[in-house]
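Some chains omitted; the rest stay in position.
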């Protein structure tokens, strides 16, 4: 599918200049763009590479001298990544799953399939499941008993959704995402060493070795509208009530959400981040990659943590965090600097001790 | 399925008080409990919320004044999470997989399927596999060649088990768990830079750039009784002998077990923890979430590590650990405190240097 420069600019709500009737097939990096591509040159750094490619049109920054770059047309992108959102949506060729219900899919007669739903080969949809209109159930997907899935969901291949999970509109799940696995919750008949350690911060006490008994997950998972879950990410079911992911949250690949977690809206959890059981998270929280959050704490609205941060205690709203254990990012930056100077500090203190001892003895 | 208060208390081995003939449909949090729910109010903190719900019966702590809470009946829970284990087991509605062998399952005629086994839609069971009586093979599961799976296994959807893996009784696997992937084991023809670095702790030496040759995994995985593996967790096969997971071990979501790992019984590995190749782990070891263990070391019986701990050397039995690199938890707590005061310490030492220098010069 092709678009004219004018159509693209209109869709993005930005300005088009030059020969706006030029037709575009796809987007490309400046150096590898062909004559039918829209080159992405939203900063001077990328504009230079235009010479190596054959683009006739580019998306450029406000004020760029696009004619001097040898272009016939240009789209102005005042906020480049925002323009990318619109542009990539228009240009996305999709996965090519095809429409309709594939004959190899196994759909229980007790499932309710909405209008315009497509179901890929070898997908399974169980009794009582309700699939919202316009949804795409990818190949090899599993939608469990009594699941409610909102309108216009898009499940990539091999996604699984456990029994009784409820999901809002426009849900996106990447390959291998697991929604509604059982929570990791075990107990020993008597107080365990691990329980003692948590209380004493280090002392095992007198607990004897015991085996673990399982606490089953009776709750499922409830997910709001406009949520996206990454490849091979996992969201555990709640123990009594559902684990809850708020509207607009985005979870990256291999993210883990423990049982009973509750998040607000519009949170971002980057790759391999893990949230332990019963954590309460506010709105607009952003956790970088490989963050970890200990169980049973809360993280206030708008908190932000850098990659690798391990959060071991409650976080007030608006706090910016880093480190293991997490402290304010500015404190952590100071700590890092100090750490690198630690070996030298050690030597300084040793020298001081000698000097002071000498001073003392010469008094 | 409903149960009377009396039946529940008897099953849990605890005391029931009041109108013990009340029938219960499910468990609920106090604030959202309906008249047929058993409210969970095992501490005073939760009891207050009973007013917001409609529960007639609750599980309460020993000595609670349940009548003053407006309840008609109560079950006493001296160890709340222990009571939860029994209660949630009784109340678990399950995944609704259905019984019998689904016609879409692909079962090799050379597989032995025990009595009462159910096999979900589109599951694959290979030649030589033996499935113990009463086991549930979920939808889209894969059970490889010559796998032995004990009695009463429960495999959630999309679990895969590689060739020759042997698993004991009552195995539970969450969606997407991978048992018996090949070990990550590679070698270069000549000594590699990475080998030099390991020996010298930092020096690459003179190694030249080389490609990696694969060491295949001839061993498989052997898993004891009563083991549970989390969603999308992975357990690699051993190189010559099997990787071994002892009786009663529980692995959370996204946990990784490298090739040749051997664990004792009743260990707990929380979410996203990773164990490198050839690690030997004792009994009753508990590792919090996102722990890491370097290859070829041992961890003694009853060792416990807090979330995020990176274990880089052998751990004696009974040790409680924290930090990167792992040290005794009490030491780590001291280090954390000291770290936060590091920037101030830097300033103090600088001031001391000045003062001492001045003292020295005024002598």
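Letters are used for the chains, namely A and B, taken in the order the chains are written, and counting of residues starts over at 1 for each.
Heads up, the rule we're going with is that contacts are C-beta pairs under 8 Å (C-beta built on N, C-alpha and C of every residue); 3 or more make two chains touch, one makes a residue touch a chain.
All values reported here derive from a predicted model rather than from experimental measurement.
A.B. asks: Count all the copies in this homomeric complex, not only the 2 that are shown.
C.D. replies: The entire assembly in this structure file is built from 3 identical chains.
By definition in this document, only the chains that are shown with their structure count from here on.
A.B. asks: How big is the rotation, 0 to 180°, that puts the C-alpha atoms of chain A on those of chain B, in steps of 5?
C.D. replies: 120
A.B. asks: Distance from the CA centroid of chain A to that of chain B, rounded to the nearest Å?
C.D. replies: Between these chains, centre-to-centre, one finds 23 Å.
A.B. asks: Under the touch definition given earlier, write down the residues of chain B that touch chain A in their complex.
C.D. replies: 26-29, 32, 40, 79, 81-82, 84-85, 88-89, 91-96, 102, 104, 120-122, 139-140, 156-158, 172, 174-176, 226, 228, 230-232, 248, 250, 252-254, 265-266, 268, 270-272, 283-284, 286, 288-290, 301-302, 304, 307-308, 318, 320, 323-324, 328-330, 333, 336, 339-340, 342-343, 345-346, 349, 352-353, 356, 359-360, 363
A.B. asks: Under the stated contact criterion, what part of chain A meets chain B in this complex?
C.D. replies: On the chain A side, the touching residues are 106, 122, 124, 126-128, 140, 142, 144-146, 158, 160, 162-164, 176, 178, 180-182, 184, 186-187, 189-190, 193-194, 197, 201-204, 209-218, 232, 234, 236, 239-241, 254, 256, 258, 272, 274, 276, 290, 292, 294, 310, 312, 324-325, 327, 331, 334-335, 337-339, 341-342, 345, 348-349, 352, 355-356, 359, 362.
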